[in-house]
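Only one protein chain is missing from this complex, and each of the others stays in its spot.
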Amino acid sequence: MSEINLENVEVAFDTPAGTVVAVSGVTQRVPAQGFVSLVGPSGCGKSTLLSVIAGLTKATGGQVQVGGKVVNGPDRGIGVVFQEDSTLPWRTVLDNVRFALQVAGVDKEGQLERARWAIELVGLKGFADAYPSMLSGGMRQRVALARTLALEPGVVLMDEPFAALDQQTRIFLGAEVRSIWQRSAQTVLFVTHDISEAILLSEQVWVMSYRPGQIIDVIDVDLPAERDPSIVSSHAFNELHNRIWTSLQEESMRGFRQQEGAA
Amino acid sequence: MRTAAMAHQSKEPVTVPETTPTGTAAAAPAMSPRRRRRLGDATFSGIATTILVALLAVLCEIGPRAGWWGEEVLPSTSSIVASAADLLGQPQFWGDAARTSLEIGLSIVFGSVLGLLLGLVFWKLPTVGRIFEPYLVSFYAVPMVLFYPLAIVVVGINASSVVILATIMATIPVALNTTVGLNGIRPVYLKLARSLQCSPRQLLTSIALPAAAPFIVAGLRLGVVYALIGSIAMEFVTAQAGLGYRIRYLYEIFDNQTMFAYIFVVLVVSMILTALLVAVEKLLVKGRTQ
């Protein structure tokens, strides 16, 4: 059971303009098999926090535990899906998905079996031999997702994976991510700046402030487990949306003013 | 051969970085943007090239016969082809060809290995790369020929002085292109490698080299071309054997007929080699753009 425990996590960067505190005093918990979305204004440090949990960025203070183990660096039990297209253009879909398994030292038979399973899981059956350049942006993100899922990590971290996609594709892919999660035993932390996406997908939403990034609000999403997109017109959805929007708006304006001031 | 320039133009995110850190001394990969009538274009190119070559051949056939220029300036196509065919039966020609091939072959092998290693070093140690960059860019391959008289004084008039300089000429484009290619790797690939816990070897063979491959391959192509141009040019200055040397020698003993045959063979062989290299390069990076 992989739960994520954040204890007083702090990340500070040294820049020519001085020290920037990107994440400050974050103490939160993602329950095992939970689905939490992290929303916040752009540049608030949500990707940094995710990067710390993935072991790709060192925290300058506090501690991260995943499944009871302190995170000290990358771990194959923690899967990451990046915002940018991370499919390798010189490999076919199958070989892209296999890549994670190859690196992990899985034998060839196991690689093929699990890669095929993951490709089917993300709905890319029939595209195994295609090159990424033949696929749309949404399909490439599915490949990246399949590559992450092929390792069957206990924790999946998603860093605005659909940010570059059009609205329809996002909604569709989001629903699929949720349905895959429902059928699995994985713990998911999903970073996004889209409030509707956060509500539609997750069980809980964390709102992060502009620098220094702190969690200023935690909202439980009390919506039915099966959510079709029409739910956005429900009263409950709108209440949640309003609440998140109100806390975000202030922070976005603050971030905007600070950036304008710096420029 | 695309000597440079395109690298910073294309917005294609996968293979061509927007800026080339070496100030575009590097060759851009020979990749054409996706085109719908690709095959049509290639066919058109092929037919047009054939027609152009045929026209040139006919012109050079008629020229001396009609008295537009003398045989001693440029003999007719048919007589050049005939004496070139003659050459192929002469052991001396094969001796020269073997000498030149040996020089070029060795320079390509040494240059490629050295260039790749340097590229890797410049990538891993960016400061070292930036320190050597101005020198590599300014000695971009061909001016090395100017050192040839010095090389023959030090090393002697033999294959090794040619090989040493031609190796340097081949090394420079390979090193520059490898550096540009490696520096242009999209950061997300490196993040991916870290999150999957790739070993340094896996990072190199599965991420870095394939990601930089279009640039490296273009650099290797340039390396081959510069080794060829450099070797023959140096032989032409002075040597004891080789195709370049023979052309000069035949000029000095006024054996025009054989000299033109040699020139013809050198031109044809190097043109075919260049065309082949471009074709191979396009084939190697094919899967990515289609």
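A and B label the chains in the order they appear, each numbered from 1.
The rule we apply is simple: contacts are C-beta pairs under 8 Å (C-beta built on N, C-alpha and C of every residue); 3 or more make two chains touch, one makes a residue touch a chain.
One rule holds in what follows: contacts and distances are computed from a predicted model.
K.L.:
What is the protein name, per UniProt, of the chain that does not appear here: "SGNH/GDSL hydrolase family protein", "Multicomponent Na+:H+ antiporter subunit D", "Hydrogenase maturation factor" or "ABC transporter permease"?
P.N.:
"ABC transporter permease"
K.L.:
Would you mind listing the shown chains in contact with the chain that isn't displayed?
P.N.:
B
K.L.:
Could you tell me which of B:Leu59, B:Ala85, B:Ala98 or B:Leu150 touches the chain that is not displayed?
P.N.:
B:Leu150
K.L.:
Given the contact definition stated above, which residue among B:Thr167, B:Asn183 or B:Ser206 touches the chain not shown here?
P.N.:
Final answer for the missing-chain contact: B:Asn183.
K.L.:
Counting contacts across the full complex, list the positions on subunit B that touch the omitted chain.
P.N.:
1-6, 8-10, 13, 17-19, 21, 23-25, 28, 41, 44-46, 48-49, 52-53, 72-74, 127-128, 130-132, 134-135, 137-140, 142-143, 145-147, 149-150, 152-154, 183-187, 225, 228-229, 232-233, 236-237, 243-244, 247-248, 251, 259-260, 262-263, 266-267, 270-275, 277-278
Heads up, the rule we're going with is that only the chains that are shown with their structure count from here on.
K.L.:
In whole angstrom, what separates the CA-based centres of subunit A and subunit B?
P.N.:
Chain centroid spacing, subunit A to subunit B, equals 47 Å.
K.L.:
Which residues of subunit B touch subunit A once you look at their complex with the stated criterion?
P.N.:
The contact residues of subunit B facing subunit A are 13-15, 186-189, 191-192, 194-199, 202, 206-207, 210-211, 213, 287-290.
K.L.:
Can you name the residues of subunit A that touch subunit B in the complex?
P.N.:
54-56, 74-76, 78-80, 82, 84-86, 88-90, 99-100, 102-104, 131, 133-134
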